[in-house]
Structures are given as C-alpha cells and as structure tokens.
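If you scroll down you'll find the structure; I have some questions about it.
Omission of a single protein chain aside, the complex is shown with its protein chains in their original locations.
Chain IDs A and B follow the sequence of writing; residue 1 opens each chain.
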Amino acid sequence: MIEELKLSSETLSKIDEVIPKYPEKRSAALMVIHLVQDELGAISDLACEWIARRLELQPINVKELVTFYPMLREKPWARNHVRVCRTLPCALRGSYATCRTFERMLGVKEGHVRDDGEYSLEFMECLADCGQGPVVIFDEKTYENVEGERAERFAELLIEGKLRDSDEFISYEDGLSK
Amino acid sequence: MIAPEHKPTDLIAVNLNGAEVEVPEGINVVEAAALHGSEVPHYCYHPKLSVAGNCRMCLVEMGTPIRDRSSGELILEEDGSPKIGWVPKPVIGCATTVTPGMHIRTESPLVSECREGIMEFLLVNHPLDCPICDQAGECSLQEFATDYGRGYSRYVERKNVKPKRTRLGPRVTLDDERCILCSRCIRFCQEVAKDDVLGFVDRGSFSTLTCFPGKELSNNYSLNTVDLCPVGALTSTDFRFKMRVWFLKETPGICTESSAGCNTLVSSREGVVQRITPRRNDRVNDAWMTDSGRELYKAVKSENRILRPSVNGMDHTMDGAIAQAVELLAGRKIGVVASCRSTVEEQFLVKRLADCLSAKVFLRGHFGADDGILLSSDRTPNLRGALAVDLFDLYPSDHLKDLNEDLAAGNLDGLLVMGEDLVDAGVSEVNLAKAPVVFLGAHHNGTSRSAAVVLPGLSVFEKAGSFINRSFFLQGFESAVPGPVGLRPEWKTLSSIFESISGESLALNDLRSLWELISEDGDSVLAGIKFSDLAGKSFQINGERWSHLPFVERQALHFEPLSSEP
Partner (left out) sequence: MNARTDTPTERRIILRHADDPNYSNRIQCYLREGGYETLKKAFSMKPEEVGEEVLKSGVRGRGGAGFPAGMKWKFLDRKSGKPIYLICNADESEPGTFKDRQIIYKDPHQLIEGMMISAYAIQAKQAFIYVRAEFHEGARILDRAILEAKERGYCGDNVLGSGYGCDIVVHRGAGAYICGEETGLIESLEGKRPNPRIKPPYFPAVLGLYHCPTIVNNVETLCNVRHVIEMGGDAFARIGKPNNTGTRIWCVSGQVMKPGYYEFECGALTLGQMIFEVCGGLRPGRSLKAVIPGGSSAKVLRADERFTGTHKDGTDYDWGLEDVPLDFDGPMAAGSMSGSGGIIVMDDTVDVVEAMANVNAFYAHESCGQCTPCREGSLWMRKITQRMCSGEARPEDPDLLLSIARQIEGRTICAFGEAAAWPTQSFVSKFKEEFVRKSSASPEPRNEKSPQLI
C-alpha cells in the first residue's frame, strides 16, 4: 500500500545500526529522521510513513516530531543553505545586518528558498557560539564574527564557491585541527 | 455521574478551605474538592484519562503539616494545630493526590488570580465566536470564563490563524482556532480507542491538532472526542448546527447495540430524539460509547416502523387486533419466538404467556465481532434478561434450526414472534407459511410482512424498562420521547393477551406493579428488586448459575468473561 522510500544502502545500513542502540525502538526516531533527512533533504509524508513503519509507530507520531523541531524539514532547503544566528548575543554584534546582507546578496528572504533552488537562508535561534557572533553555519561548519563587510565578503565567497578553500574564513571546526 | 465507590475505611482527613473534611484516599484534589462542593475548574483533566497537567486551570494552593526532621513529630502552632508548610507556588489539583492532613485552598486571592490569568491566556488566540459555535451552552471555556475570568480582555494583537471546519473523520469536524490544546482527544485515542491517529503538529502557540494526511479519525469511538472536547474545537458532524443544547431534554438510556449496555443520555426536543451521548458509569462504560450506538435513535423514525395494528394485512384497531391474536394463540400448539432485544419486563411477560399456552419457547441471538472495548460480540442488550426470568436456559444461537424443523414436521400451528425475523434466522418461507404468526414489534421485517396479526410495539426510546448487560448489571432506562399516536408499550399488549387467554388478572398499572410480580419469586436472581432501584442505575445480579453457558463476549473494558471451565 505504501510506496517504498528510495534510500541508499548506506543510509539503510546506518538506520539498521542505530535502532538497536536504544532500549526502545521509538527512541531512535530523531536519529532515523536525521539519517533520512541527510539523504533526502526533507521528511515527506511518505518518509514519515516509512519511518513510522520502521519504528513500529503511527505516521502521526513521526509528523509530530518533524513539525516540532526547527531543524527537521517537511520541504528541503536549497543546495546552499545558510544559517545566521538571530538571538541576543549575536544580534548585539550585528547579526540582523548580516542577515539583511545575505538576503540582498543571495537574493532570498530569510526563511525561504530562492526560486532556482540555489540558496536558502535561515535566521535561527542561538547556535551556542555567542562569544564570536554573528555566527553563521554553512555546510555543517560554524563561521564566527561574520559581521559588516565580512558578511559581504562571506556572501561573495559563498556565491563564487570559494568559501571552503578561503583563508579569510576558517570555521570553528576547521580551526580545531589547525 | 457516579462517584467511584470507596469503603469508609479508605477515608482520610484533609483541610479544604479551612474546614476539616474527609475524602477517599488516593484521589486527587480536583475530585476531593468536588466531593465537598468546591469546583476546581479544569480542561485537560478527565477522570477517565491519564493526567496531562497542561491547561493549568486547576491551580490551587497546597500545604502539608511540617514534621521535625529528626523526631518525625508534627511541629505545632501556638494554638496546638499543626504548622502547615505551604508550597510557595500554586500546584495543579489534577496531579496532586490527597494525603492525610493536607491543606488545600481552592478559594483564595492567589487561586482566583491564577484562574483569571489562565482564562485570559486561553482566550487570547480564541476566536470568541460563541454566537456561531455549536458548543455554546455546554462549553467549559464559556462557563469558566463567566465564573472565573476577568470579564474583559487586554489583548489587542492579531490572533493566530489556524485551519477551520476540517473534516477530521466521517463524523467529527475540527476547528483548530477554538482548540485549547488540552490533548484529551489525543489521549482518548491512544488510551481508550487504541487508535493513535491524532496529534499536534508545529509547536508553541501554533501547535495544531490534526490527523496524518490521508488518515482520518474514523474509529467507532471517534464521537467520544467530541464529548471530551471541553470547547467547540471538535463537533459532531451529524449534530452540528441542529440544535442549541439548552433546548434539549436529557433522559437516561441504555444502549441496545450490544450486551455491553453502555449508559447513555438520550437528548430530545419536542418529542424528537436529537442525539445520544454516553452517561458516565465507572463499572460499565466509564464515559464512553460507540459511534454506531449513537446512530440507533434513527430507527425511531425509520421507514419500516410499524405504525398501525393489522390483521391479515388490513389495518385494524389495537383492541381488535389483540382479540384476533388471542383467537389465533389460544388452545393451539404454539411456538413463542422470544427476543434478546426485549426488555426484562417484556421477557417476563412472554415467559408467563408461554407457560400459560404451554408453548415451546425459541430464543434467537445476534452476534458479531467483539472490539474488546464497548461493542461485544453479543449484539443484543438483554440475552441475560431472558435467562434471569427463566424464559430460556440454553445459550441462544442466531439460527432457529429447531423452529424450522418443528414447523416442517407440523408440530406447531401458531407462532408468537417478539420482533424477530424468522426468515433471516433460517426458517424457510414455506415452513413459515404453515403456521399463522402473531407478530409484536416496532419494525417490519420479513416475518411481520406475512404475519396474520401485527401488533405494533415501541422503540426503546419510547418506553421504559431494563436490560441485563454482559456483566450481569440490571440497568433501567426511561422513556425519552412519546411513541406514535395510539401505540402502547409491549408489556401492556402482552399483559392484555395473557389476561384474555388465562382469564387471570395481572392488575398491572405500570412497571412498578410489574416489578412486584417479577421480584416475588424468591428463587429468582431478580427477587426483591424494586422498579425504583433501576432508574438510571446499575444493579449487580448474580450470574453464577449460568457460568456453564458458552457466553461469547471477550475480555473488554470493565468486563472479564465468566469462566465456562469447571
């Protein structure tokens, strides 16, 4: 009755691995949702049903989670998704301006996906790196002090696809190994 | 509402608003206060569901006697009374279990302020559309806003917008803007109906009650969510906009759908039944009933209703038709087809009549799937009534094979049928034609249409009586609406036939006098019961003497099958 969800064998085996780590199957819900979302970009209704079956739940139990947690999505973000922290410590250091800069340069309103699916922008609550705000997360990496002209430069590098190799912005994560 | 039963030894003393009172151990503050006339308003709490504690309307002040840490002795005030340590914050009454010596304030400036605050919060995003809301008149939001609210709003912001008039299922309509997110309906579906289809999506003030796309709230208990909903969020699609509830007259009834015997309230206006809702009985149906049981009132006005007596297909007067029936039945070899759908009173008179005619008694059962909750596999309300009045001592089948054979063999030359359809029970039309039928019932069927004499009866909503449910509870019900003009309840017709045939007067004026007859047999399980014991109540009958019978009911809500094993 329910269409089979198309998932890679890698994701499927990760799901198989994660479920038995928990004393009760339902506990694995968030982790399984993350794994499915990592591959598909979002949790569709079909995905909800698939996950529910996998965990012996009702689809509504999964939907309740997907719609509760901001990082879980019913529709995917763009190929390049930029997260900017909105909360007070970052705002005190200019995150609103950073967000506006990104809106202008990436051509997309916060909370939205650009029509061509290239960029999306999210003005998020506290990312727990308040000392070096404004904080931006891109591609699972945390960038600090992305403020004023640096925000413009950040967007430029992002658009040019040169952010990752740039010495101008070294993420918190990459800084660890340096 | 029937309070849970407690032995007097279970009582403990607590202080409620300054007065020492006794309450049963183990109950919560909401129930304890209610027992002593103090209402603690609440939305999410429901005595028959798990405690969620989310609405915060039942906040009260609570304190317990302080004990010395080392000695364990109570610390006393100067006047010798125990010193009370009041919890600094208000606590929710629904999740606070009474303990000996507990002090509770359900009336205090802090409690009033809490209620005003919660009421205000509940209304800020509520559409305040009472004039067009079907819940008006039975809405806790409306009632508590009046009783405990400030009476004005300080809210000038935009209200949240949520889906309206959603079809949640075939029988339930949802208005999310009115929902106060108390989760009663969700808990009901999980805990009672075992159909986990409802949930909240999104979060915070934007949380929205919904079903998963493509699924619906269609289980046979869905309308209980409408009863449970304290506001106008969930409404019955059938009853919606039919009637303002304050026009309704409520009569205690018993659901006839199955041997579960759900206690009901039959709501009517000007002689017309408008809806059926469950009536709480903690030993039978808690506060629930099936959706299918709620539909049964539609039979009152059904097309196959028998509205006039007839003899050989011609309309007749009632008295004339009864005389014809007597003529057909008296002095012949009669078979009586009794019904598990008749009331105890009717079955008692059928038994008397059968004895007087020396008739052979047949009893037909009706069976279906058991849902393990409140729809049992015995789809009649009163199989045990037939046993209790000694009308039948075997377990009935849905097939009248014996009757068919007796008719074929020419053993019977007349039948009295209590509303049952014999054709449908396996009696061939050829055989049925061999014996003239006196049919007494409210609705036409294959048997009544060929009967020699048809005597109309009343629907269960038009008469009073009693049934014995699967747990051997004898439960009385009252007449909710008058029957069609000129019709009389079956017990009167049966008693007239009996008196004519036997020449004996039963002197029955009403069901009270009938019960004097029923209960006079000291050997009967019904001995000593008065009609006044039954109205709207459940009376436990001892069913042990039938424990050898193969009762078909499965274990279900408040029901354990009698063991048929020796």
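Side notes on the structure shown:
One rule holds in what follows: contacts are C-beta pairs under 8 Å (C-beta built on N, C-alpha and C of every residue); 3 or more make two chains touch, one makes a residue touch a chain.
As the structure is a computational prediction, the values presented were derived from the model and not from experiment.
Shown chains touched by the missing chain in the whole complex: A, B. Checked against the hidden chain, the listed residues A:I33, A:C48 or A:A151 yield one contact partner: A:I33. Screening A:E4, A:E125, A:E149 or A:D167 for touch with the missing chain picks out A:E125. Of the candidate positions B:G37, B:G80, B:P109 or B:G204, contact with the hidden chain is made by B:G204.
Considering the full assembly, B:V124 is the residue among B:I12, B:L35, B:I66 or B:V124 that touches the omitted chain. Mapped onto chain A, the footprint of the missing chain covers residues 21-31, 33-34, 55, 57, 61, 64-65, 68-72, 86-89, 91-94, 96-97, 124-133, 137, 140-142, 172-173, 176-177. Although one chain is not shown, part of chain B still touches it, namely residues 51-57, 59, 88-90, 92, 95-96, 113-114, 117-118, 120-122, 124-125, 154-158, 160, 180-181, 200, 202-207.
Here is the rule we go by: only the chains that are shown with their structure count from here on.
Work out the mean CA point of chain A and of chain B, and you get 52 Å between them. Of all residues in chain B, only 196-203, 210-215 touch chain A in the complex they form. Chain A contributes residues 45, 48-49, 58-61, 63-64, 67-68 to its touches with chain B in the complex.
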